[in-house]
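Only a single protein chain was left out; the remaining protein chains are all shown in position.
For reference, chains read A, B and C in written order, and residue numbers begin at 1 within each chain.
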Amino acid sequence: MAKVKTLDDLKKMRADLQSKITLRENSDRPEKMVQIKVSMATCGIASGAKETMNYLIEELDNRAIDAVVTQTGCMGYCHSEPTIEVHLPGNDPVVYGNVDVKKAGEVITKHIVGGELLDGIIPTNYTTPDEDNQK
Amino acid sequence: MDIVKLNIDNKPVVVEKGTTLLDAAKSVGVDVPTLCHMKLHDLNVENNPGGCRVCVVEVEGRRNLAPACKTECTEGMAVNTHSLRVVNARRTVMELILSDHPAECLTCVKNGKCDLQTMAQDLGIREIPFEGEQSCYKEDKSPAIIRDVDKCIMCRRCEMMCNEVQTVGCLSAINRGFESVVAPAFEMDLEKSTCTYCGQCVAVCPTGALSEVDNSRKVLNALVDTTKTVIVQTAPAVRVALGEEFGMEPGNIVTGKMASALRKLGFDKVFDTDFAADLTIMEEGTELLGRLQKHLAGDKDVKLPILTSCCPGWVNFFESNFPDMLDIPSTAKSPQQMFGAIAKTYLADKMGVKREDLVVVSVMPCLAKKYESGRDEFKVDGNPDVDLSITTRELAQMIKGANINFGDLNDEEFDNPMGESTGAGVIFANTGGVIEAAARTAYEVHTKKKLEKVEFEALRGFDGIRSATVDFDGLPIKIGIAHGLGNARKLLEDVQAGKSEFHAIEIMACPGGCIGGGGQPYHHGDTGILKKRAAAIYREDEGKEIRKSHENPFIVKLYDEFLGEPCGELSHKLLHTHYFDKKKKVEIKND
Amino acid sequence: MAEIKLADSKVQELKDVCKKFEYDKGELINVLHAAQVIFGYLPAEVQEIVADELKVNIAHVYGVVTFYSFFTMTPKGEHPVSVCMGTACYVRGAEKVLDEFKRLLDVKVGETTPDGKFSVSSLRCVGACGLAPVVTVGEKVYGRVAPEDVKDILSEYN
Partner (left out) sequence: MAHYKNHILVCGGTGCRASQGEEIVENLKQAVADNSLENDIQVVRTGCFGFCEKGPIVKMIPDNTFYVSVTPEDAGEIISEHCVKGRKVERMLFTDPETKEHVSDSKDMGFYKKQIRIALRNCGFINPENIDEYVARDGYGALGKVLTEMTPEEAIKIIKDSGLRGRGGGGFPTGLKWEITNQVENDEKYVVCNADEGDPGAFMDRSILEGDPHSVLEAMAICGYCIGGSNGLIYIRAEYPLAIDRLKIAIEQARELGVLGKDIFGTGFDFDVELRYGAGAFVCGEETSLIHSMEGLRGEPTVKPPFPSVSGYKGKPTNVNNVETFANIPVIINEGAEYFASIGTEKSKGTKVFALAGKINNVGLIEVPMGITLREVIFDIGGGIKDGKKFKSVQTGGPSGGCLTEKHLDIPIDYDNLLACGSMMGSGGMIVMDEDDCMVSVAKFYLDFTVEESCGKCAPCRVGNKRLYEILDKITQGKATEEDLGILRNLGNVIKDTSLCGLGQTSPNPVLSTMDNFKDEYMAHVKDGKCPAGQCKDLMEYVISEETCVGCTLCSRVCPVDAIAGDKKQPHVIDTVACIKCGACMDKCKFNAISIQ
């Protein structure tokens, strides 16, 4: 470990280390940041959800966007896997279907950064099989 | 000087900053009772752990009661020493202390002299509302000191004396809470510890937890036994303190009354240890001069300084603390033992009494003398040179017990031949006295000139460590003096480190010397008493016709008739001794 | 007190500890901690060595050893049983558990069974208050112990 010789050294070091625990800090106050849930059930994983998720995490981190990417169970849109739910603070959550790595990039650039909705939204009146069962 | 103004019991008080409430109250005539607190002014010794809580007083604005002994006066303080709250608290605390104290005052050695008993009386305690477990420890009976620590009230005075003043460090508080008590390591008997029997713990104990081994019954038994001839020797310090036990002012010299009382008690002969003190000077002085002359002649093997060896507490101290320096102290026995050795040979012959039928009793200001008289090297075929040693206090008790009105006694003289002494023998009782006595003789022997002034004022005083240079007609003799073993340790460590410049050092274990011995009447913390005793000793010296040991005619006769010359062959056999390494060692096994 | 002979190598280890602490009297408690690790307990002989090395009086060392409950002058049993008597454990019945250990082993608190197998002590709060009452046997922790469990716990070590 290199010694910190000045307060600036410490600040630099902190900046470098910050990302190590932003995940934990963000999970404590998710309402204040972008939350993305990736459907990671068998169907999702089979359709490449894992790659999508990895891409999202890395890309958001590269762009220094405060976001929490979590996995979730099957959302019930098996026809449109991989599906992700994007929840911007203060807005209603939006679900996109068929999100491959390319689509994910667009979501970040246009929806999360730009604030505009993209094609491929699965309408909210669309109920999931689980919810159907409950009815 | 910073001044603080306050009110105690509505009386305005002005004191120096740093004064305790206890002293401030005393200055306006308010005596706050204390139990653990003890201040020995002239010795710079103070014990105030603030533990007994008997001295609590109410200070306006404070949440709790404050211990007067540990609370400094501050500007504008308003203090009440006897509010209801204080009275109730003080009495409750005393009741608590008494609830853990054996109620055996009738047979207690301290009955009538016990601070705790006095306090209970003063507070008017008639019953104790608490019942419950009482502390129970094993009694420890060493050759000189009895520890009956069920009676310990944890005032910690003994611990302070043993550690801070004497640096013997044999006592410490042990355990904790209700189980806590002051004891030697592993609660071992004192006999197995590094205790020197200096008795300073006994001298300050407010209760009967620490006391001397009482030999008065054995003395009575000897006196009653018609087959025995019982003689007594009395140490110089006894005559200036014994009177206190009979209500006399401290500093009264009662030599004549004492001799009278001893005869009335039935002793066959009443002698004086001072005689043996003169003898000690002859031997020790000769040894000093001998070593000095060899040293001056360039003999590298000779060890200087020479250390006095009259004090048995001191001897015990260096045997367990400085075993590497056993060859430095004088080999001369103490006066008590010289007396015994001469009594059981020369005197017994003269009196025509067999050794085993002669009982030598000593009256000493000292507890270590009890141990010393029992040392194996001071016995011949198991028969000790000194059979029984009692303290000033025990003698007083015997006189009272015999219904002798001490104050009304006429003065009587000691018997001869071992009752004649010089002023030099008398001053053995004071710190600096032994070395002054030695100087008087050594000067004249060495210079072959007569001293113009026998008082060596430079050697006197009360400071713990003193030094002076005495001019032996052009030869400067450097002398060191220490009283109290803590001070002795400092001088000894210098010697050990080769830093000491002294030719001779006098050491006495007890603060003030023998006048402050552990067997003297209790001073109850008033060191003014010690000073008065010391002054009386010098008065007694001044009143003596002969003031130099070598001029004592009976000493001269003793050498002529019996011993030959000082440090001669017979002297060596009878009047000199050797020392032992008493440091404890742990055994270790090989793996 | 039975006198014992200490092993040479352990004594040397202890002396090294004293040296490491530069024979500082103020480090007495740290030295005693180390000594207790080396010997398992603090018999008189060990205290004598510590006193000698640090140049403090043996009475003082003993005074310190007997003041602190962590120091012990008796060797612990092969399986030292400690019952937590923190308040949380107490109100959840630790005293009954302790009584049961004492009864079954026929020893008092702080004692070791004659065969040297178990010693029983109480301690103040292990900090596992969620598991109260808590018992430790050596390193092992038992939580939510009831008096009737005591027999089973002991049988694990028989």
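We adopt the following convention: a residue touches a chain if its C-beta (ideal position, glycine included) is under 8 Å from a C-beta of that chain, and two chains touch if they have at least 3 such contacts.
Everything numeric here is computed off the predicted structure, so don't read it as measured data.
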| item | value |
| --- | --- |
| Left-out chain, listing which of the shown chains it touches | A, B, C |
| Chain not shown: contacting residue from C:44, C:58, C:132 or C:145 | C:132 |
| Given B:65, B:171, B:348 or B:418, the one touching the chain that is not displayed | B:65 |
| Of C:64, C:81, C:120 or C:137, the one touching the omitted chain in the full complex | C:64 |
| Among C:38, C:58, C:85 or C:137, residue touching the chain not depicted | C:85 |
| Of A:53, A:104 or A:122, the one touching the omitted chain in the full complex | A:53 |
| Missing-chain contacts mapped onto chain A | 1, 3-7, 9-11, 13-14, 17-21, 23-28, 30, 39-42, 53-54, 57-58, 61, 68-73 |
| Missing-chain contacts mapped onto chain B | 49-54, 56, 64-65, 67, 70-72, 85, 88-89, 92-93, 96-97, 99-100, 129-133, 153-154, 173, 175-180 |
| Residue ranges of chain C at the interface with the undisplayed chain | 24-30, 32-33, 56, 63-64, 67-71, 85-93, 96, 99-100, 103-104, 123-132, 134, 141, 143, 146-148, 150-151 |
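Keep in mind that, in the parts below, only the chains that are shown with their structure count from here on.
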| item | value |
| --- | --- |
| Arrangement of touching chains [line / ring / star / complete / other] | other |
| Distance from the mean Cα position of chain C to that of chain A, given in whole angstrom | 55 |
| Chain C residues touching chain B - in the complex, by the definition given at the top | 1, 3, 5-9, 11, 44-45, 47-49, 52, 56-63, 66-67 |
| Contacting residues of chain B [partner chain C, same complex] | 163, 169-176, 183-186, 193-194, 584, 586-591 |
